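Of the protein chains in this complex, one is absent; all others appear in place.
Order of writing sets the labels: A and B. Residues in every chain begin at 1.
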Amino acid sequence: MYPAPFRYFRPSSLGEAIKLLSELGDSAKPLAGGQTLIPVLKLRMDEPSDLIDIARLPNIRYIQNDNGQISIGALATHANIAMSEISKQVPIVRDCAGGIADTQVRNRGTIGGSVSAADPSCDWPALLHTLDAEIVCQGPNGKRVLTIRDFILDSYTTALTDAELVTEIRFKVPENHSGGSYIGFKKAAPAYPAASVGIQIALAEEDVCKDVRLVLSAAGPKPVISEEAEAVLRGNSLSKDNLEKAAEAIIAASDPPSDSRGSASFKRTMLHSLFMKAANIAIDRARGNNIIGAHEYV
Amino acid sequence: MSESTQLVPITVTVNGKAYQREVEPRLLLVEFIRATLGLTGTHIGCDTSYCGACTIIVDGDTVKSCTLLAVQADGSEILTVEGLEQDGELHPLQQAFSQNHGLQCGFCTPGMLMSSLALLAENPDPDIKDIRKRLAGNICRCTGYQNIIKSVQAAAKSLRED
Partner (left out) sequence: MEMKFDGEFKIDLPREEVFEILSNPEKFAPLFPTFHSMEMKDERTANLKVKVGIGRIIATSTTELTLEEAVPPLRARYVGKGNVMQGAYQMVSSFDLEEVDGGTLVKWQAETTLVGKILSIAGGGLRGYAEKEINKLITSLQEALSPEAQAAKLQAQAQYRGWFSRLIQFLFGTDKNKVTTPENVPAATADSVSYAPHPADAMTIKQESKQKIDHILNAKRIEKRLGRKEDKRLITGRGLFVDDHQPAGSLHMCLVRSPYAHAKILSIDVSKAEALAGVICTITGKEVAELTQPFTQIGPEPSALIQDFCLAVDKVRHQGDPIVAVIAESKHIAADAAQLVEVDYETLPVVITCEDALKDETVLHDPAGTNLTWQGVYDYGDVDKAFEEAKHIVKIDHLKFHRFSSTALESNAVVATWDKRDEIDFFCNTIMTVPIAMIAPALNVRSDQIRLRTHDIGGAFGNKIGNYPYMTLAALASRKAGGLPVKWVETRSEYMQAGGHGSERNFYDTEVALDKDGVITALRSRHVDDCGAYPRYEPLGCVIWAQVLPASYKLRNVHIDFSQVVTNKGPCAPNRGYSRLPHMWFMERVMDICGHELGIPADEIRLRNYIDEFPYTTPNGCVYDSGDFVAMLNKAKEVIGWDEWKEKQKQARAEGRCLGIGIGTTLDSGTNNFAQSQIINPFLPFSSNSVVSTIKLDLDGSVSVCVSTFPQGQGHETTASQVVAEELGLDTDFVHVKTGFDTERNSHSGTSGTYASQFAVTGLSAVHGAVVKIKNEMKKLAAHALEANEDDLEFGIGEQGPEVRVVGTNKGVNYWALSNMVNYNKASLPEELREISLNVRHTYVPPFEAPDLEKKYGNLTLTYAMQLHIAVVEVDTDTYKSKVLDYAIVDDCGKVINHMIVEGQVHGGAAHGLGAALVEIMPFDKEGNVLAGSFTDYAPITINSMPDLKCANTETPSPFSYNGAKGMGEGGGAPLHSISAAIQDALYDKGVIIQHSHNSPMYLYEYVTNKLMEPVTVESR
């Protein structure tokens, strides 16, 4: 319930933060919203010697749309994003940002923190795959940009090197006649998702898929993507048959763990059900309909 | 870690009053409010940020105070349940909860009130879906939530009309 002792620093600039992290080594942890780190500390699952508070670093909390090129500062909270114009324009973003945990957690948790944690059952790492997002990182050796696929490596493991921090997440607003949907299943809002699916579709015509991105979350050590599944749909009709085939392909590529949230078999079944629902909503949205998204609770 | 424990000076405004204290970095905000400031209305009901009994308003947003360090709240304006009453007069939201039996044991109530207040501040006419979504992170084990929904609706009506 109470964390072990640690030292606390609040650097006033990103450079200072990076320097501190390098000097203190891997027993120092950055603290942004704290919605992931503080519960871990309270259970004493981790006992860092130093916390570097980066939540107030200037110029890292913004949501900008520069002619369709979206840049979100790493310190933007899930709530900030859910209530932004971007979310209105790109409903799949609101599904994710507005569906993480509950209101209180969304008011503090940051997109940068979520992406850096790479928790296999959490939403941002998966969602960003549907938008071909890029992650901007800064560290002692300067700045670099990684695709989300190159950034999330394994469960709780990213490509961040020592003392490197995520500073920005970038993606493009999907083209016209696009629609996406992100749906998760969990016992309750503040519980962890047991299975989630993200689908972003661009329509060529009413029922034909121009392009598609599919992702599964809580279905393996990292977000599950499948070129094979996407190939079933890309350039083809979005018939129920094709959607079923695509669902089957991507679920075959997944490896959901059997645990107290359900057996692997149950999770695969749930993933399938969510896939079909998400696909229908994505197509409906791509046709211009305003559908309010919601996760599924028991 | 047992050599001189670091103490961090913080300044917080709670219910309109400014406080300056020195705290250990690991002190949770909920402990700061309850033990350091003696405002015990905010409660602790779990240890994995689930139940929301510790919900307060920091800089206009509801947060779970068990998942913030006191040092993170330095410079912030905080509203707790004790701040709803003014000069002995109850807020219509508090009255609505009581009149509609939206509380039984009262342990979840401060958190429920803060979440409900924030909802009504943003949305003066919430429908049931809005209320459920906003209170999804506040657990009650006594009321079954039926009268809590009723209370929020009654408060909304009262605030619109009075």
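Going forward, contacts are C-beta pairs under 8 Å (C-beta built on N, C-alpha and C of every residue); 3 or more make two chains touch, one makes a residue touch a chain.
Just so it is clear, the model here is predicted, and its values are computed rather than measured.
Peer 1: For chain B, which residues lie in contact with the unshown chain of the complex?
Peer 2: 2, 8-9, 24, 26, 31, 34-35, 38-51, 53, 57, 59-61, 74-75, 77, 79-86, 89-92, 94-95, 97-101, 103-110, 113, 117-118, 120-122, 131-133, 135-149, 159, 162
Peer 1: For chain A, which residues lie in contact with the unshown chain of the complex?
Peer 2: The missing chain touches chain A at positions 1-2, 4-5, 8-13, 15-16, 18-20, 22-26, 29, 40, 43-47, 50, 56-59, 61-62, 75, 80, 117-118, 140-142, 154-157, 161-163, 185, 187-192, 194, 221, 255, 257-263, 265-266, 269-270, 272-273, 296-298.
Keep in mind that, in the parts below, only the chains that are shown with their structure count from here on.
Peer 1: Taking the mean of the CA coordinates per chain, how far is chain A from chain B in Å?
Peer 2: Using C-alpha averages as centres, the distance is 28 Å.
Peer 1: Name, in rising order, each residue of chain B that touches chain A in their complex.
Peer 2: Within the complex, chain B touches chain A at residues 1, 5-6, 8, 24-26, 28, 31, 47-52, 55, 61-64, 66-69, 71-72, 115, 118, 133-134, 136-138.
Peer 1: Per the contact definition, I'd like the list of chain A residues that touch chain B in the complex.
Peer 2: Residues 1-8, 10, 31, 34-35, 38-39, 41-43, 49, 51, 53, 55, 79, 101-105, 107-108, 188-191.
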